[in-house]
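Omission of a single protein chain aside, the complex is shown with its protein chains in their original locations.
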Amino acid sequence: MIYLKTLIKVIDNSGAEMVECIKVLRKNPMNCAHVGDKIVVVVQEAKPLSSQITGASASNRVKRGDICRAVVVRTKYPIQRDDGTVIRFDDNACVLINQKDEPIGTRVSSVVARELRKKNFAKVISLAPRVV
Amino acid sequence: MSSFAPLICKRAQSTVTNALSEIKSSKQLFSPSTIPFINSQPSVTFTSRESKRQRRRLLERPGLIGVKRGMTCYFDNQGRRLPATILEIIQNEVTFTRTVEKEGIYSIQIGSGYQKPQNVTKPMLGHFRNAKVSPKEFLKDFQVMKPENLLELGTELKADHFQIGQLVDVISVTKGKGMAGVMKRWNFSGGNATHGASLSHRSAGSTGQNTTPARVLPGKKMAGRLGNERNTIFNLEVLDLNAEKGYILVKGCVSGSKGSFVEIRDALKKYGKHLINEEK
């Protein structure tokens, strides 16, 4: 249940910590985003830039006020699966992606939902420490 | 228009016969304009009962009458959990048939359930006696397409009338909700909760204009009785059935309370055909 103005946690190492949803992509305006849906977000809180970070992750860092795309990886709203199992997480979280649907960061720090595989986000699944 | 048709036909016939009698040899030519009309049957009018039957989407078989017993879940072969409604098929027998010659339609009346004879009126007892079946609780007509589709009186229909995986329509009477306001009945949004609103939190608001038209237009959605009306749910999948035990499981939910009679027929939108298209 993620829609305009929802604040979402970011669980990758792109530098963003908290983002705000400004658009749910490819959905009816009245609909909301669930796991696996793409959204457009504004970075509200970001980790400060430091010189210690080098390599690919340094070039992909985002700052406060940046607009980028993200994919929802877990929601507080319950997800019902085909086998009747209902799964619910304690928070809403997303991973920032680029225009080609590849994650910006190189690491995913926390658990993600299995529904992402169906929506062709296998890269996010492989980065995650645990898939539920 | 139709009242003129026989007159015109008569004149046409006479003109043709006169013209033919005057022909002396086969080589003689006559203008087509001397035959103003060709003798033909008057066409069936658009509003006649028979032409309406021709235009209607009809099925080739009758349906069944079931009793809604409740809901359960169903695990299919792909490991999915599906909601299912249990419909019991009891004492389904053909009680009467109608034909185009007499009643204007081909239809099969099917009875379901059982009633004690002392609770049934004598005319109805005679009706059941003619079909050689027990007194039924619920009767329903199913219109069929052709005279070949009619069944013999007293034929028993079981749950294996349908097949697993096919689509059916389920028709039943919804639960009555009594007198209901516009918010519940028509999904109006109601009035303000605050901002000085008084006695109009759930009201309908305006019902129309002022001097023109100076009345409420027909069909205006207002408060009134909700529910207790016939409702069709189209294209439900048959998940499971058992003729010996007498039940059908359909995917999803069905209108009405537990214990109410429901009509089950082949999905009209999928299996139904028009007689006009058939004859071509």
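Letters are used for the chains, namely A and B, taken in the order the chains are written, and counting of residues starts over at 1 for each.
One rule holds for everything that comes next: a residue touches a chain if its C-beta (ideal position, glycine included) is under 8 Å from a C-beta of that chain, and two chains touch if they have at least 3 such contacts.
Keep in mind that, in the parts below, contacts and distances are computed from a predicted model.
The listed choices are "Ribophorin II C-terminal domain-containing protein", "Coiled-coil domain-containing protein 22 homolog", "Chloride conductance regulatory protein ICln" or "Ribosomal protein L19"; the UniProt protein name belonging to the chain that is not shown reads "Ribosomal protein L19".
The chain that is not drawn here is touched, among residues B:Arg57, B:Arg129, B:Lys146 or B:Lys184, by B:Arg129. For chain B, the residues touching the absent chain in the complete assembly are 69-70, 72-73, 75, 79, 81, 86, 88, 90-91, 93, 114, 117, 122, 125-126, 128-129, 132-135, 156, 244-247. Hidden from this view is one chain, which touches chain A at 78, 83-91, 109-111, 129-130, 132.
Basically, only the chains that are shown with their structure count from here on.
Contacts from chain A toward chain B in the complex involve residues 82-84. Remark: chain B residues 73, 78-81 touch chain A in the complex.
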